[in-house]
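Note that one protein chain of the assembly has been removed; the remaining protein chains are unaltered in position.
Here is subunit A:
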Amino acid sequence: MEKATENAKNPAPAAPVKLLGSWASSYTHRVQLALRLKGLEFEYKEEDLGSKSEELLRLNPVHKKVPVLVHGGRALPESVVILQYLDDAWPETRPLLPADAFDRALARFWCHFADDKLGPAVGAVFASTGEEQEAAVRQVHENLALLEAELRDGAFRGRRFFGGDEVGFLDVVLGCGSYWLAVFEEVTGARLVDADAFPLFHAWLRDFEALDDVRETIPAVDRLLEYARGVRHMLLGLAGAGGAANPADEAPVAAPPAAATDIAVDI
């Protein structure tokens, strides 16, 4: 296997970029925002997640999910992978990840935290009621407290954004998703982001959401509210039916039923 074909494999930066996504998917928003921040043009194709296109299934056979970036005929799934690809393939554009190896490790760590801990915890609040929801809310608060601490005295101390003076990788990842917090508060009645309890996180989110590129990317709040109300109604209906079938203790952390997660209530 010769490396001579490597250049032929790598699409020229000018090759067209296409993004398959879903309007309510925060993972899709991450990529849209990143492309806008980098000033990269792209074609957008809305996917109906209830009836996935042949193209999507062909381009992402492993996970069958959005977003998928297509560049010069090459398909790239997974938002976090895509974001790093954008940095690598367009090095002349504004970088998302910091330059220093240790700072990169930190950004990646908190990005993983957002997807592995905070996201599922918020999802659990959304998918539950009563005592179960109270426990989920406590979990969200614990996670937000960790981020607040990093903003106050830790790695991100004194910064306006996680990326510094300007938004970066972690802002895009955390920010595209955090708008669900206010929406879920409205729809479920749970108190998630208290400005008194998490003043720095609250301030960061407010500054993030005020940016032009972000406002262009995140859907209008009433659309999100309507969507969330519909999904919650359905989730609670399904949970009633499916609860008994769920095997006991050793099962992984309670997640919304498969059908619901397909409908991109991911954050």
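One rule holds for everything that comes next: a residue touches a chain if its C-beta (ideal position, glycine included) is under 8 Å from a C-beta of that chain, and two chains touch if they have at least 3 such contacts; residues count from 1.
Note that contacts and distances are computed from a predicted model.
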Name of the absent chain as recorded in UniProt (options "Transport inhibitor response 1-like protein", "Protein Abitram", "Vacuolar ATPase assembly protein VMA22" or "Glutathione S-transferase"): "Glutathione S-transferase"
Listed residues A:Arg36, A:Lys52, A:Arg74 or A:His202, member touching the removed chain: A:Arg74
Given A:Lys64, A:Arg108, A:Arg152 or A:Arg229, the one touching the chain that is not displayed: A:Arg108
Those residues of subunit A which, in the complete complex, touch the missing chain: 1, 6, 9-11, 62, 71, 74, 76-78, 80-82, 84-85, 88-89, 101-102, 104-105, 108-109, 112-113, 146, 247, 250, 252
